[in-house]
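Then we have subunit A:
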Amino acid sequence: MTAQTAITHPALEVRDLALEYRIGPDWKSALRDINFTVERGESFGLVGESGCGKSTVAMAIMHYLPRNGRVTQGSIRLAGRDVTDLSPRELRDLRVNKISMVYQNPGTALNPSIRIGRQVEDVFELMGVPAREREGRVRQVLDKVQIADPIRVMRRYPHQLSGGMLQRVVIAMAIASRPALLILDEPTTGLDATVEAEVLDLVRDLRDEIGTSVLFISHSLAVIRKMCDRVAVLYAGRLMAVGPTEETFNNPSHPYTVGLLRCLPSPETGRRDETTLDTIPGFLPPLGAEITGCIYAERCGNVQDICREVEPELIPVPGDSVSRCHFWDRAQELPRTVPEAAPRRERSEETLLAITNASKTFVQDGAPVYALHDIDLEIRVGETVALVGESGSGKSTLAKVLLGIHAPDDGTVIALSGKGLSAKVAQRTQGEIGAIQMVFQNPDSALNRRHSVRRIIGRAVRLLRREGRKETDDRTKNLMREVRMGSQHLLAKPRQLSGGLKQRVAIARAFAGTPALVICDEPTSALDVSVQAAIINLLAELQAEENVSYLFISHDLNVVRYIADRVAVMYLGRLMEVGSSPRVFAGPHHPYTEALLSASPDLEEDTRIRLEGEIPAASNPPSGCVFQTRCPRKIGVICETVEPPLEEAEPGWFKRCHIPIEELRLLQGQPPAEVTADPATT
Partner candidate 1 sequence: MAQPSHSAGGFRLTIPQATRSQRWQVLRRSATFWVGATIVVIWVVFAIFGDFVTPFDPLGTPADVLNRLEAPSGEHPLGTDELGRDVLSRVLAGARQVLTVALAATVLGTIFGTALGLVVGYAGGIVDEILSRILDAFLSIPLVITGMLALTALGPNTLGVIVVIGLVFTPIIAKTVRAAVLSERQLDYVTAAQLRRDNGLYVLFVEILPNVANVIIVEFTVRLGYAIFTVLALSFLGFGIEPSIPDWGLMIAQHRGYLTGGIWWPVLFPALAIASLVVAVNLVADSISQAFE
Partner candidate 2 sequence: MRAKKSPFVRERLDAIRRKASPIENHIIDEYAAGKITRRDFIRRGTIVGMSFSVLGFVATACATDDVTTTLGGAVTTAGGPGTTGATGTTGATGTTGAAGAGTIRAAMITPAGAIDPVLTNDEGRLAILGQTGQYLTFSDAELNLIPVLAESWEPNDTLDVWTFHLRQGVTYHDGSPMVAADVVAVFNNIAEGNAASAYETFGVDPANIVALDDATVEFTLARPNGSFPFFVSSDNYNAIIVPASFWDGYAEGSYEAEFPGTGIWQIENLEQGVSASFVKNQNYWGDNSAQPERLEVLWYDDEAVAVSAFQEGRVDTIPHISSSGGQALLESPDATVASISTAQHRQVYFDTSAPPFNDKRVRQAVALTLNRQVLIDGLLAGYGTVGNDHPIWSLFPMYSPDTPAQRDEDLTAAQGLLDAAGVGSFSAPLDTLQFAEVEDLAQLIQASASQVGIDLQVGVYDSGTYYNDYWLAAAGSMGIVNYGHRGVPNVYMAAPLLSDGTWNASHWVNEAYDDLYAQFASAPDLDTQRQLAGEIQTLLNDEVPFIVPYYVDHITITQPNFSGIAVTGMGHVDLINATFA
């Protein structure tokens, strides 16, 4: 790195980049007309839905395209050097010294058969660090990514470390050479919220410390917003808008950005009884689709004739931004796709389902795994109870116990409308089976890909209602209408449907038998942002129409805040906190809930509390309070020895914690008055 290049050139300059993939015999355009610059020291975000080409951009920059990909046009300059025409040796030199990358899935990014220490050491070896200094340097860099015990970690193999720890190692490798450009490709996707927060903090700290330029790729607007100075919005292989982050998100100049922002519930959005979520209609065009005019025209509420004929350039707009929209100035006047008025619904205090004293112990390799322990939860008629917690906390196990797929341990009592329910689905009556149904996370897995929509829904109707052929058929069509699908889809196979439509089919199936309770296991997390909102709206509408209750499992606290009436927080198979949604979000919180909430990227860093260590194994839970090993508010020996009960600290609000509520309030810096002022707490 010479002083000259350092001064005169931006860290990264992408000009007129176009790229194609060969699919079968044809070359299909994947990126076109990509232009952006990452200045030195700048953090630049690339945001977009899946399949829009974000990672392709990253791979093109790294000069590491798959065999069927080729750059057809444009240049990529890294600190002034065009990477598209480097010799292999120069390319390697570039990768060693100037550019590094952190990947989406840390679990597979490291060689499973080589020790961590050795893999990190490679980087120093390549940089030419003398052998005797390398170990020290490895230790240093692991220190830098806040790995507590570098020596121990160096001796480990990747499979022995958690995802968060691995991502730290990958980051350590990436920053070891203090590169000019650091590319982070969805670095926190797949990690739990608390871990994500730590990794993001770490990246921010490191960037400040070494002053490297960062290209941050993510589908999450919140993450990009938190991490980046400037942002580019990518859609179907084209840049839609580029500009400073604040400007782009607060004052969007492209209808797509506007639409995306409206889709997402946020703390500012009203709750589901107050407003619907807006949606983006239509679908992402397929790769290489030949579209004249604006590629977003099909889905744009502001579309005019010209949009379908002339593709707009990237037009400079106020606020140091550009926008690929003929009518950028009217972007924020985008009409709503769905009416704002929320469906009206009835709620009752009547208990629909109660599960008491529920435990579930699996046996794995001869050792017990305590997946659920001492769960008491009730769900009322017509309400939505959200179940939140990190992965492995037992949310899905609880769902499967309720459904009768997993038989709980003896002593567990499940009652539906006051009547005891058999532990196994096979022993339940037809009515009971129809009464509790499920919407799965991934519609691709939940729908038989060989069956038509008619068959998928019809079979459930037939078995759950046992009516004549005609009634079954009518009910099937009726369900299709209820999930806002036309009968033209009846004969379609799942692969002919988009993700959103598939999830609608899955929802229709769940409603086949007039259910009283539908368990929704992360029903939107496998879907693109623009589709999520529509599914959430649909669920809300169905609840209003059918007076059904939901058990809504989610890791997305904004969605939970929007849709849930009550929230149950789980950790290591136990309920830590249960209460009305406003009450739980408002606080004072159980320390674990507090940590979860503070992990949200929407929050500023100074209000964050951090969780230490890893989630303990369910086969060997900690003594006393199971959360004590990571609890930031731990008060002493009692936490290590006595497991606190789930107690009703306020009417309708339960917590499993030794710390008295007042003390929590103080610790969390909340005025005492707020709680009593909340009318929702009953």
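Selection rule, in plain terms: all candidates are chains of the complex that A comes from, given by their letters.
Methods note: a contact is a pair of C-beta atoms (placed from the backbone, for glycine too) under 8 Å apart; a residue touches a chain by one contact, two chains touch by 3 or more; residues count from 1.
Just so it is clear, the structure is predicted and the values come from calculations on it, not from any experiment.
The candidate touching subunit A in this complex, chosen from 1 or 2, is 1. Looking at the complex, you find that subunit A touches candidate 1 at residues 21-25, 30, 49-51, 53-56, 59, 66, 68-69, 104, 186, 189-191, 219, 287, 403, 405, 425-426, 428, 430, 433-434, 436-438, 440-442, 444-451, 459-460, 463-464, 495, 499, 506, 509, 512-513, 522, 524-529, 532.
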